[in-house]
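Pasting a structure below so you can have a look.
Note that one protein chain is taken out, while the other chains of the complex remain in position.
Moving on to subunit A:
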Amino acid sequence: MFEHDFLALFPEIFLINATIILLIYGVVFSTSKKYDYPPLVRNVGWLGLLSVLITILLVAVGSPLAVANLVYNNLIIDNFTYFCQIFLLLSTASTMVMCLDYFKQESLNAFESIVLILLSTCSMLFMISAYDLIAMYLAIELQSLCFYVIAASKRDSEFSTEAGLKYFILGAFSSGILLFGCSMIYGFTGVTNFEELAKIFTGYEITLFGAQSSGIFMGILFIAVGFLFKITAVPFHMWAPDVYEGSPTIVTAFFSIAPKISILANMLRVFIYSFYDPTWQQLFFFCSIASMILGALAAMAQNKVKRLLAYSSIGHVGYLLIGFSCGTIEGIQSLLIGIFIYVLMTVNVFAIVLALRQNRFKYIADLGALAKTNPILAITLSITMFSYAGIPPLAGFCSKFYLFFAALGCGAYLLALIGVVTSVISCFYYIRFVKIMYFDTPKTWVLYKPMDREKSLLLAITVFFITFFFLYPSPLFLVTHQMALCLCL
């Protein structure tokens, strides 16, 4: 029995081993006098990228059609996890690509960040395939612990340490809430496995007044709040702008890309597969509306790029939650398409943000006259911003279109309406980038260093997908449809 489990878990096991070996390698060599204390960051970065790529291969080798419950029903592998894991690993790999040059530029000689990224990736893999409340909680905790450390990885920066500390305290709080919810569920039902919970909840009326059900309801509420905190949905978003702004840019990029995938995957597993009930849908409904509105409004007054992107990601979480609160197959499918496109765009934007460095690229106004100094980069950023704003025929438009369509399909007209209105409002600050790049002449011209080849490759790929997604979207449709079916059936 266990041999099959090990075979199925081989990618995760490989990644853990690789991470540990890398850690040992780094520790041994960076402290060795013989080699003159090499910083090793770039080296470890490449090796980490390599191990992630190998993990992708290992995951991909496994058949997508197999469904297996592993380790005493604690983990599951099916279509949904298969594609989600591949996608997560790909996005991690892209972050790794981005960070190759970063540490050297920042003279941040901490190869441990890369190790921690790898470790959190591993925990996220487990999160995606978690099939039990305990496994889920453990995976989330491992991921969060890694994140707290990475956020504070730039130890000499006040902002970074502040961000790390804030993240830690608030994160610990939310983990407590989450754990409390889990324990309540366990206390009132006696099971922690998702499948059995699903069995209990089918045909089960969750109301506050039923004798045994009020506890279950509160448990679900607490779990939901915990998740909403992790995914930075309004009104539990307060930490996000501070943490995103304070932590090093590469960490911000990582935070706004990878955990979104894993947490949404886990949320889908919990709330669609296990606790499917109209009651909590309302909760997500409100959170979705609030996130969209706040994302649109708050970003408008921001001058700092990273803070703006944080609000933009909050807004996008709001759009994604539209699909979530629909609860239909179309909703889930549109959510998955939406997150795919969101990740593409975010990777692109952060690659640009990381590429533009003279001393720093902190304020939006620093982009002035980028169209003259760096025309190709300006076009790339404009395309991405138009896509963020949802201008057809770019990918961002498609994602929003499917989400609103799903909302209309299940009768949530208010969601669609607010989605459209807020995306119009959000056009303002997205297109402001374009305006600044093309029409503003700054007082002091900022000349940026040329970017490295890896990042430009990344940019090229993402821009290609963003621009030409509308031509051939059917493979993504097929995949997401299968994933959605996996959860709903």
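Quick note on the criterion: a contact is a pair of C-beta atoms (placed from the backbone, for glycine too) under 8 Å apart; a residue touches a chain by one contact, two chains touch by 3 or more; residues count from 1.
The rule is simple: contacts and distances are computed from a predicted model.
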Per UniProt record, missing subunit out of "NAD(P)H-quinone oxidoreductase subunit 5, chloroplastic", "MMS19 nucleotide excision repair protein", "Large ribosomal subunit protein mL38" or "Vacuolar protein sorting-associated protein 16 homolog" is "NAD(P)H-quinone oxidoreductase subunit 5, chloroplastic"
Quick one: which of A:82, A:111, A:137 or A:239 touches the chain that's been left out?
A:239
One chain is left out of this view; which of A:294, A:309, A:322 or A:446 touches it in the full complex?
A:294
Contacting the left-out chain: of A:43, A:157, A:279 or A:456, that is A:279
Residue by residue, what part of subunit A touches the chain that was omitted?
166, 169-170, 173-174, 177, 208, 217-218, 221-222, 225, 229, 235-236, 238-239, 241-242, 279, 282-283, 286, 294, 296-302, 425, 428
